[in-house]
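One protein chain omitted, others in place.
Per-chain residue numbering starts at 1, and chain names A and B are given in the order in which the chains are listed.
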Amino acid sequence: MKDAVNILVLVECDQGLPSSVSLEVLGLARRLCDKLESNVVALALGNGLEKVGESLLTYGADQVYMVDAPIFTSYQADAWLPDVLNIIESNMPGVILLGHTTTGADLAPRIAFRLSTSVAMSCIDIRQQENKFTFTRPCYGGKAHEVSTFHSTQAVATIQPKTQDPISPNPKRKGPIICVKSVLDPKKVRTKIVKQVVEENNVDALVNAEIVVAGGGGMKGPEGFRLAHELASTLGGAVGASRVACDLGWCPASYQIGLSGQKVAPRIYFAIGISGTMQHIAGCSNSKVIIAINTDPDAPMFKVAKFGIIGDCHQVLTALTKAIKNIKS
Amino acid sequence: MVKKEIEGEWIHGWPDRKRPRPEVFKDAEGRVVSARTPILELEGLITPTDATHIVAQLQMPEPIHPEDYSFSIFGEVDSPRNFNLNEVRNLPGRTVRAVCECAGNDQDFFEYLENSDNISKPSFEVSEDERTHWKHQVNTNRNAKPDADALFEAIPSTCHISGGEWTGVPLAELLNLVGIKSNSVAIRVEGWDEGRPDPTTVYRSANRTDFEVFDPGIINYDKGLPLAKALHRDTLIAWAHNGEYLRHVFGAPLRLIVPGWAGNWWVKWIHKIEVMDHMPDCYHQTHYFVSGLSPDDPKKEMMTALGVKSVILEPRDEPPLLKRESYVIRGLAWSGEGAITRVEVSLDGGNTWSDAHVECSTDRWLWKRWSYLWKIEKSGNYQIMARATDEKGRMQPQTEWNFQHKHFDGIVPEDITVI
Partner (left out) sequence: MHIVVCIKAIPDPDIPITLFRVDENLKTVVSAVDLRYVMSPFDEQAIEGALRVREMFGEVRISLLCMGPESARAIVKKGLSLGADEAILLSDNAFEEADSYTTALTLATAIKKIGNVDLILGGRQAADTDAGVVCCGISELLCLPAVTFAKSLVVEENLARVERVLQNGVETIEMLLPAVVSITHELGPPRSPSLRETMRSANKPITIWTAADLDLKPSQVGREGARRVLKNLYVPESKMVCELMEGNTPEETASSLIRRLREDKLI
């Protein structure tokens, strides 16, 4: 299609491979471009990206740019922006997409403002009408959805993890993989990463788990989480929490699922002793099946749950774990 | 008499009698700026702090935190200095119990006694509704005079009186510390509450609007206390009221206590004390709170001590029907110049008088409870009155009619019908 709008996807890499959320964004871009008959351009910045190019083509990119240098090992806005803007300028994509991660949420607004436009953050869907795009995102703590368009010719958006599917990998896909020389002047980077502490936390396990057992205020203390861990390990799942439980110190902060926490989309989500604020539901609403367990029959969590048990969290957890162990034996 | 059922409320988780609540008036932001005491619901001599009346002549100021607070003493003194709250609190203190009555309390009874057929009797009932203070209902337009009758209706003049216990240091002690000079005549005490005096207040007081009220512009509230009263051992600079730190609405952190003198002397929110060699020209004792037979009376004087007063709390003629049996007539009595020594009761409109029982109390400046056993023998109409006498031999009433209707202490009859 002539004058078709290309979509640029900014890819984050993790240990030499594209991150899972980047593949999700790529999948979305691919589906949109298929309708538009236009191109998906992927841009990856990082250190040690040899395997990345092929992977991106496999997952839907038509063209891949890579800027590979040690300075891109970790994200810093001042370091990444010059090359990102350089590629944008030479390609003039109509839409620029990033995954909504600490990197994407930081970088996307800056890209938008350099292009003198604004950005749709943490979108759950993008639709296309001719050459215009509409961006759907949750707001008001997840209680409402808004749909927006932009006046500008270029639009920037971040995509919420676990809302889009990657395409089925197609190793037959071919396209140019271009290694670009960085235009960055390192002296112009105004921030310095002095220390990085990688916490041995369960975030990856949580975000990728098929079964999640999450606890909230009804857990009444760390003891409840011990029971949650027992159930989770019996089922081969991971443990998460609502913000209340994390703020009270009953479990590590990295367990938090919600608007300002992790987004998960497991096959089964146990919400135990979680009242169900929209901010929390925003983090688990893409789960296939939600099971709510609470003493309060009016808890909003029951409104989004497929199955529910009204009962004491500790007792039900213990009973469930025992019952499953019995089945297994 | 229609018997009022005893109402209840929950207190500390237990069912209990309902506590006396004041009638409050709020500003546009919902803060209480004025309150009337539910005098008919009081049972003892100290009015609970929550039920104590509240008034601010100019307007409620913003609070100042005790740690940010200090006041200065200056003028005709040897060593002018500042004090903070702790320094004052560390001085040898006193606790005084006294009645605080607004000068304009019961003012409408002046007209009522002259004209009881045409004027409805001012009531001692207070309402539980929260109301907006009249100053915050309309912008007072200085160019247009308010309607005198409307004012009369809108602003009640009863129940601006409370009994309280005040803990502080005698003003004399502070003055002694700084050393007042021999030419001092008056102590000017000033609060940080400021505003432009509203002539409406004076018009309401006089119940007429056909004269001009002096406009001093924006001023701080102040009073020039004559030296003799200032040095009296019961005149205090108080930081505590009824056993707790003074509340903001009552003048925190420090206010002046002038037992026996009208409430407008009890300056709140003190930030300056000036020792002067002449009586200062304070608006609130030169133009307002002055005696005189008319606004032009050249003999207008500042009004200081209250008169001699008694009120009948029960039975009252709201409503007036009693059954023919024994009844106890009860009330309170107080004087601006000392202790009450005698209360007499009349059942026949003042023709004959008998002594009532006056409760023993050593607090000179606090009101006293009195009672009289009335064995009703015949049905009919009775006009019940009470009159008090103080330790100086002054008998009620003492206050002469004045155009601002201040310091009313007349004898108000209760018209009771026995069936």
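Convention: contacts are C-beta pairs under 8 Å (C-beta built on N, C-alpha and C of every residue); 3 or more make two chains touch, one makes a residue touch a chain.
Keep in mind it's a predicted model, so treat the numbers as computed, not measured.
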item: Residue among A:G48, A:P82, A:G175 or A:G308 touching the omitted chain; value: A:G308
item: Hidden partner chain, touching residue among A:V95, A:I167, A:L259 or A:I274; value: A:L259
item: Contacting the left-out chain in the complete assembly, out of A:A120, A:L184 or A:I257; value: A:A120
item: Footprint left on chain B by the chain that the document does not show; value: 62-65, 67-68
item: Missing-partner contacts on chain A, residue numbers; value: 74, 76-78, 101-102, 105-106, 109-110, 112-114, 116-122, 134, 137-152, 190-199, 201, 203-204, 211, 235, 243, 247, 253-254, 259-260, 267-268, 277-279, 288-289, 291-292, 300, 302-312, 315-316, 318-320, 322-324, 327
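The criterion applied here is as follows: only the chains that are shown with their structure count from here on.
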item: CA centroid of chain A to CA centroid of chain B, Å; value: 70
